[in-house]
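Removed: one protein chain of the complex. Kept in place: all other protein chains.
Read from first to last, the chains carry the letters A and B; within each, the first residue is number 1.
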Amino acid sequence: MTAAKPLTVLIADDTKTDRMILESIVKKEGHLVVSAENGVEAIEVYNAVRPDIVLLDVLMPELDGVGAARAIKEAAGDEMVPIIFLTSLNDTDSLVRCLEAGGDDFLSKPYNRFILQAKIKAFSRMRDMHTTMRKQRNQIQLNNDHMLQEQAVAKQVFDNIAHSGCLHASNVRYFMSPLAVFNGDVLVGALRPSGSMLILLGDFTGHGLPAAIGAMPLASTFYGMAHKGFSLSDILQEINQKLKSTLPIGLFCCATMVEMNFKRNYVRVWNGGLPDCFVYRAKAGTIETVKSSHLPLGVVGGKDFKDDSCYLELEPGDRLFLWSDGIHEARNASGEMFGEERLVSVFDKVSDGEVIFDSILNAVQKFAGEGERDDDLSLVELSMVTPNNIAQLQDHYGSTSARGLTEWSLSFEVKAGSFRYFDPLPLLLNIVQSVPSLRKHGGNLYTILAELYSNALEHGVLKLDSALKKSADGFLKYYELRTERLETTTGSVTFGIAHKLTSEGGVLTIQVKDTGDGFNYKKYQRKDGNLTYSGRGMNLLNDLCRRVEYKGNGNEVEIEFVWQDDH
Amino acid sequence: MSNLDTAAIEMLKTVMEDDFAMLLDTFFEDSLQRIADLKRHVNDRDPEAFRKTAHSLKGSASNLGALTMTQLCLQAEEMGMASNLDGAENLVSEIDREYHAVSRKLETFR
């Protein structure tokens, strides 16, 4: 009868008779035997041979079994070495000492061959299991280390994308776990060139890397667009589209996005899937809620996605509170959730808006208990106060190219030789549209530029009379003359275009001057400066522009095109 | 008086095979040494050493199926544990006698 796998068994006993008997029993099972006559020798042999199982007599000279067991267990470290004490001990104290020293079992005299064989088999199996477990545990540990390292790298990438934010603005307070992005929570904030602030708090479905992956395109889209002056709805549309097209179905992002306009004291709030956010009115000490009225980001694409936001007028000192569901779902020891009622009662208890933020955190942490600090907790407070570090924040963007072209002017002259071959309109339209908010007005801007240019070229430089076009013959004549005069003209058309931002949006000014004779515009001029004259596409221009003004002897015209934020 | 568990001896013989004779010699050698030690510990009035030796002798005696000798060694061990060696001299003599009786019987199994 031999075991499947021979083990090495250490037998330590100072009585030679007993040792001999044990050696025979163990050898009969097919195992290898190493022996020791006292505790010190047992430790030496253990260290030299590293046996699989140790049989230790309790009473031995030099060092007894208890001392030897301690030393062997310590030397074994992580490895499992079953120690079986050999004894006929009949007092409990000694048994307890043996167990405390790391003894796993006892074998009493007289030795029974079958019992010993059964014990060795059982411990051999246990040892194998332990070895497997240790291997798996080490593998898990390794995998976990690896994952943490990957997370650190991923977090670094995310931070690099998100670093340009304005979350350190003096009117923003937030609490988020440092690794929140791996819980699916993401917070981004930026100032638009106009000085209004955009904040987005998102909560992706799931945890870990899948949740963090979605945060990357969200953050890069947000920052890329906010700094260029895109509006809340433009950014939401773009993020939604990006998430919808890149994330697998089932992965999406509940989010609240806020725009704060400090000059006109209003906020716009869009909530898709996050708990109601609270508006704290400082004077009255009351709260209003902004409910989620949209699907989360990344669920539906195209026209099904709705970007309409809730408009609220605030007063300086009012505060907005945003949160992911981590606060509502924080649980106490008995599994109960914090819930909205407790959240509301925090607001009821405070008399000073300043302390709400800390009161909420304290209440949640007290409720959940110290041991159960939830990593999912995300809280953001936005105060309706122009950040006192706004200049510094805006400077920060100014130094990056991300801000885009928003304040500029140009002068552009088309000279005689170019009229026949070159159309300046696409080039100018392209430059004008470098202002993001002007992009959606491309059609109107083209119309304006085209009208102004053809007036300047045809009536100014080429001195063609629009009255000609009233008859069919005249029409033909008009174009013959146009072609003819283009060959010989020496005139030019000069554009002066400028754009600047205002608190509501921006103003585009276009001046066009030609080398022609002009016309007597003064007789058509109304009190407001606009003309009642209906030639030269004036109706259209008056319709599209805030101001159309002729200057000089009528060879110069200046128009203003105004755009508003978010409409 | 001497009491030997013959079934245990037969089992030992099966386990030890050719080494059984050597086992008997070792037992005799061990036991004589331990009995001499017991006498010395009584003279030295050293109950702790007396207890330990009695314990060891008890172990090997039980392994060889020497039931009465095991019993006597247990009494000696308890004496040592109680730190009272009164009458220990007589007990050691008794162990000595029992050992000789047992060893004669054991010889017959060789």
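The definition used in the following text is that a contact is a pair of C-beta atoms (placed from the backbone, for glycine too) under 8 Å apart; a residue touches a chain by one contact, two chains touch by 3 or more.
Note that in this section contacts and distances are computed from a predicted model.
Peer 1: Given the options "Sulfate transport system permease protein CysT", "Anti-anti-sigma factor", "CDP-4-dehydro-6-deoxyglucose reductase" or "Cytochrome P450", which would UniProt use as the protein name of the unshown chain?
Peer 2: "Anti-anti-sigma factor"
Peer 1: I'd like to know which visible chains would be in contact with the absent chain if the whole complex were considered.
Peer 2: If we consider the entire complex, the absent chain touches A.
Peer 1: Check the options A:Phe123, A:Phe158, A:Phe252 or A:Phe338 and report the residue that touches the missing chain.
Peer 2: Looking across A:Phe123, A:Phe158, A:Phe252 or A:Phe338, the contact with the absent chain belongs to A:Phe252.
Peer 1: Given that one chain is not shown, which residue among A:Asp104, A:Asp203 or A:Asp514 touches it?
Peer 2: Touching the chain that is not displayed is residue A:Asp203.
Peer 1: Would you mind spotting which of A:Pro51, A:Pro217, A:Pro296 or A:Pro387 touches the chain that isn't drawn?
Peer 2: In the full complex, the listed residue that touches the missing chain is A:Pro296.
Peer 1: Looking at the full complex, which residue from A:Leu7, A:Val258 or A:Leu274 touches the chain that isn't shown here?
Peer 2: A:Leu274
Peer 1: Tell me which stretches of chain A touch the chain missing from the display.
Peer 2: Per the touch rule, chain A residues meeting the hidden chain are 184, 203, 205-206, 249-252, 254, 272-275, 291-296, 299-300, 325.
Following the convention adopted for this analysis, only the chains that are shown with their structure count from here on.
Peer 1: Per the contact definition, I'd like the list of chain B residues that touch chain A in the complex.
Peer 2: Within the complex, chain B contacts chain A at residues 8, 11-12, 15-17, 19, 22-23, 26-27, 29-30, 52, 55-56, 58-60, 62-65.
Peer 1: With touch defined as at the start, can you tell me which chain A residues reach chain B in the complex?
Peer 2: Interface residues on chain A, with respect to chain B: 14-18, 20-21, 24-25, 28, 59, 88, 109-111, 113.
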